[in-house]
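Structure first, then comments.
Yeah, one chain of the complex is gone here, protein chain that is, but the others are all in their spots.
Then we have subunit A:
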Amino acid sequence: MTIQWWQILLLTGLAFWAIIDQLTVAVLNNPLAIGMISGIIMGDITTGLAVGATLQLMVLGVSTYGGASMPDFMTGAIVGTVYAVISGKGVQFAIGLAVPVGLLMVQLDVLARFANTIFQHRIDTFIKENKPNAAARNALWGTFTWGFSRALPVFILLVVGNDVVKAILRVIPAWLTDGLKVSGHILPIVGIAILLRYLPTKRFISYLAIGFIAAAYLKMPMLGVALLGAALAYIHYTREVEKLEMKQTNTEKQNEDEEYTNDEGEYEN
């Protein structure tokens, strides 16, 4: 099938909103939701969900920290869903095309953050000149650098989309489409591995094993594992709080006995 102009407009708008959403209200701030909405716009919600879900697993729980640019698979989910629907070649194939788009977004993300330094400089100047309202406006203009950094490439990729996908399908050999399918299936391990690096996994390694055993051997569905995890987390929490209270009563006793003063209110992190 081919894509209609109104679909291109809606999806471009979605690309613009997705990044602004992530930076502000954080309601549709994930590839899964964006994939689902792209699927609704393209009239194939199942494909949109599958593309979004696979890309979601690649960026699992890894958002942008302290300004590091991550692959933007929300944008990838839009392009991937469209390519999956118009090519009819299946989800995994489309993911093979969507991943490079998400990776390209890293460069454009850097560009947007860099362009925003212009607004920073204007803010600094306006403050010096005591023009608070002008400075305030510049604190919002980043909307356009961020939004267009996603909307423009999506617009271009969708306008040329039909031809590009057809051209790719003509030249791409079978071993490569098969290979892309396998890649689509194993790409989620990157997200999982990054997450395990980010979390203090070694300290909680036995819980990793419990989750694995529940799913792999006992065939427990994901929601069940989450509930199991919640129960274990609650046990952990109550024990920690008990420990804390014991410590507190101990120090209180010490206070009475030796007039010990505790001036260390530092954070541990």
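Everything below uses one rule, namely that a residue touches a chain if its C-beta (ideal position, glycine included) is under 8 Å from a C-beta of that chain, and two chains touch if they have at least 3 such contacts; residues count from 1.
The rule we apply is simple: contacts and distances are computed from a predicted model.
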Protein name as given in UniProt for the chain not displayed, "PTS fructose transporter subunit IID", "CheY chemotaxis protein or a CheY-like REC (Receiver) domain", "succinate dehydrogenase" or "FAD binding domain protein": "PTS fructose transporter subunit IID"
Touch list for subunit A against the chain that is not drawn: 20, 23-30, 32-33, 35-36, 45-46, 49-50, 52-54, 56-58, 60-63, 65-67, 70-71, 92, 96, 99, 103, 106, 113-114, 116-117, 119-121, 123-124, 127-128, 130, 132, 135-136, 138-143, 146, 175-176, 178-190, 192-201, 204, 207-217, 220-223, 225-226, 228-230, 232-234, 236-237, 240-241, 244, 247, 265, 267-269
